[in-house]
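Take a look at subunit A:
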Amino acid sequence: MNIAFYLLALVAVLGAGLAITLRNVVHAVFSVLLFFSALAGLFLLMLAEFIAAVQVLVYIGSVGILMLFAIMLTTNVMGDPNRPVRSRGWVWGGLAVIALLAGVLLPLISRTGGQTPTPLSDFNPSVKQLGMVLMDPYFASVGVIALLLTAGLIGAVVAATGASEADQKKTVPANRPNYPNT
Partner candidate 1 sequence: MSLLAKGILKGMAVTAKNFFQSYYRKERLPTVQYPEEKSTITPFTRNFPFLLYDGDDAVDGMRCTACTLCERACPPQCIYIIKDKDEKGKPILRPRIFDIDTSVCMSCQLCVEVCPYEAIRMDSAFELSNENRFEGLLINRGDLLKSNDYYHALNPVEARETDDRIAAKNALAEAKKKARQKKTRLAAAKAKRPPSRLKKSPPAREKPPQPEKSE
Partner candidate 2 sequence: MGLTLHHFLILSAILFSIGLVGALTRRHIIIMLICLEIMLNSANLNLIAFWHFSPNPLPLHGPLFTLFAIAIAATEAALGLALVLAIFRHYKTIDPESIQDLKE
């Protein structure tokens, strides 16, 4: 069990680290996909099967491809060689985060008791139980999430295409004598 955890942790950290350092954005997206799959592995390790499946389906399957589409539509893929990869004050940003990590997060973690895991034998959550829980006490929240998703869907479509009415009016040029004949 431990080897699996350390392996997956290593892959996750590697994926995330590469994502923020690579110059080529497409490579960055692929490394993030690696990160998401490592996380799915961790979820499986903790017996949250359904969550691992949803993580793979939602993140790798659609959000990853969404990113790729976004990159394809905004052509700046390689990042301008003449523009620095990092924003100007990147040094201070990095230091601030490390300070936050050391100063705040680690002490918090140390205070939480290192509980040992519950006995694994009888604890095998089936998807049916999750379904039941989703339906009776949390039925309302499922409805809200559904509304949120549809609103997000419509909003995304309007935001992405709405701003481009100029393109709708573009008519297909029948004959274009002055067309640059490259």
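How were these picked? Simply put, all candidates are chains of the complex that A comes from, given by their letters.
Assume contacts are C-beta pairs under 8 Å (C-beta built on N, C-alpha and C of every residue); 3 or more make two chains touch, one makes a residue touch a chain; residues count from 1.
No experiment lies behind these values; they were computed from the predicted model shown.
Undergrad: Among 1 or 2, which chain makes contact with subunit A in the assembled complex?
TA: In this complex, among candidates 1 or 2, subunit A touches 2.
Undergrad: How about subunit A: which of its residues touch candidate 2 in the complex?
TA: Residue list for subunit A touching candidate 2: 1-2, 5, 9, 12-13, 16-17, 19-20, 25, 28-29, 32, 35-36, 39, 42-43, 46-48, 50-51, 54-55, 58-59, 62-63, 66-67, 69-71, 73-74, 76, 79-80, 83-88, 90, 93-94, 96-98, 100-101, 105-106, 109, 112-118, 123, 125, 129-130, 133-134, 138, 141, 145, 148-149, 152-153, 155-160, 162-164.
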